[in-house]
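Yeah, one chain of the complex is gone here, protein chain that is, but the others are all in their spots.
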Amino acid sequence: MSRLNERFKKLYKIGLVITFAIFLFFLFYDIHNLDSDGKRYLSEHYISEGVQETGATNLVASVLYDYRAFDTLGEATVILTAATILAFLVPITKATMFGTTFKSIVNQTITLIIPFLAVLGAYLLLFGHLSPGGGFVGGVVLSVIPILLTITYSVDFSEYIFKPAQKKLVENIGAIGFVLLGLLGVFTGSNFLASGQAPFGTGSAGEVFSAGLIPYLNLMIGLKVGAGLAIIFNSLIKEK
Amino acid sequence: MEIPYVVVIILFCLGMYTIITKKNLIKIVIGFTIVESSLILLLMLVGYKPDGTAPILDKGYEIVVDPIPQALALTTIVIGGSVTAVMLAVVIKIHKRYRTLNIDEIRKLRG
Partner (left out) sequence: MEAAVLVIISPLLTAFFLGISRLYVKKIFFPLVTGSAIIYLYLLILVITNSYPAKVYSIGDWGMLGINLMVDPFSSLFLLIIAILFLPFIIFSMKYTKFIKHDYFIFAYLMIAGISGMVLTADLFNLYVFLEVSSLSSCALSLQKKTDRGIEGTFKYLIMSTLGSFFILLATILTYYLTGTLNMAEIPLAFEDIPFKIKSTIMAFFVFGYALKIGLIPLHAWLPDAYEDSPIPYNVLSSGLVMKSALYALIRILYIMFGIDFLDESGMLTIVVFWGVITFLIAHCLAFQQSNLNRLLAYSSIAQIAYIMIGLFVGTEAGLIAGSFHILNHAIMKGALFLVVGIFNYSLTAVEIEDIKGLGYKFPIISFTFVVASLAIVGLPPFNGFMSKWLIVEAALEADFVYAAFFILVGTFLSLTYYLKVIVTLYTKTEEELLIEEPGLSLKLPTIFLGSLCIVFGIVPSLPLSLMNKIPKFLLDNGEYIRILLGG
């Protein structure tokens, strides 16, 4: 009897999900058939005017760090919250061993790769407003360095090179720097997080030092994301 | 109706099914990531235009895809990643305390 009951329960759940899927299918079908292309004036404005208004040729960067920079502040806060939660769940002092012995070829290759990774990360950070990349991607690439060290050597070694306290400091400095750069706009008589409107000048689009505050915001977010992800990864590994 | 939307629906419902039925905590977290990736795919589809190029205007392009959903997708990825990390950390803590990942055996709360 109980087996029958269980099977019925499973069938019921499958039925529920399939009903929901059919429902979603009809919803998407209806939405797709509506002609909503005429309503994209916002994105059309970004595409046609965005380069002049913000000075960044990468429109995604101009949306992320200029038009909707406040969202970016929010998501940076989410990463900081997650990193703080993980660091709080795992005591800092007790680094349990996680050591896998690799052949020396792995260790040598890692030491070779790391400088290239650093250069790639720095490039992605600094050219984020011109080409694909930006703070998040660059930060992720930078955070790969401590992660690789953790995997190939051990948590202890990785935390000897990049101390947890330093990582946290870098993360907080990135966050504070973002807010302070935003407040620059207030001090120069414009609104919070203004870059083109405040008298910083957007420069000529396509050069490295252009696009107002966007490169600096990119740098701050990159530091923050890199340090945050490294903290998150190390905390997850340390927990035994 | 294009096929990518069907993929979104399938992924969304698959993730929901995983969340509802699975007993293993790690599998539940995997369900969450599946749902999240389906939503990111939906965001990409919303901004898609046929034959559009990436929104990086270093030359004059005719058709450029919508940059807003891409920025939103980046935000969604970051938020989803953070939430997943927190969930995994809590799962690890639960496993440490209860020595099990089965959701039926974790019942100290009466509710």
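Each chain carries a letter (A and B) given by its place in the written order, and its residues are counted from 1.
Here is the rule we go by: a contact is a pair of C-beta atoms (placed from the backbone, for glycine too) under 8 Å apart; a residue touches a chain by one contact, two chains touch by 3 or more.
What you are looking at is a predicted structure, and each value in this text was computed from that prediction instead of being measured.
Trainee: So one chain is hidden, and I want to know which residue out of A:Ala175, A:Ala205, A:Leu223 or A:Ile237 touches that hidden chain in the complete assembly.
Mentor: The one listed residue touching the chain not shown is A:Ala175.
Trainee: With respect to the chain omitted from the figure, which of B:Leu14, B:Leu39 or B:Ala54 is a touching residue?
Mentor: B:Leu39
Trainee: So that we can see where the missing chain sits, which residues of subunit B does it touch?
Mentor: 12, 19, 25, 28, 32, 35-36, 39, 42-43, 46, 68-69, 72, 75-76, 79, 82-83, 86-87, 90-91, 93-94, 97-98, 106, 108-109, 111
Trainee: Given the full complex, what residues of subunit A touch the hidden partner chain?
Mentor: Against the missing chain, subunit A presents residues 27, 30-31, 34, 36, 39-43, 45-46, 66-71, 73-75, 77-78, 80-82, 84-85, 88-89, 165, 168-169, 171-173, 175-176, 179, 182-183, 185-186, 190-195, 197-198.
In this section, only the chains that are shown with their structure count from here on.
Trainee: Between subunit A and subunit B, what is the gap in Å from one C-alpha centre to the other?
Mentor: Their C-alpha centroids are separated by 15 Å.
Trainee: What residues on subunit B touch subunit A, complex-wise?
Mentor: Listed in rising order, the residues of subunit B that touch subunit A are 1-2, 5-6, 8-10, 12-13, 16-17, 20-21, 47, 54-58, 64, 66-68, 70-72, 74-75, 78-79, 82-83, 85-86, 88-90, 92-93, 96.
Trainee: Sort out for me which residues of subunit A touch subunit B in the complex.
Mentor: 10, 13-14, 16-18, 20-21, 24-25, 28-29, 32, 40, 42-43, 46-47, 50-51, 57-60, 62-64, 68, 71-72, 74-75, 78-79, 81-82, 85-86, 89-90, 130-132, 136, 206, 225, 232, 235-236, 239-240
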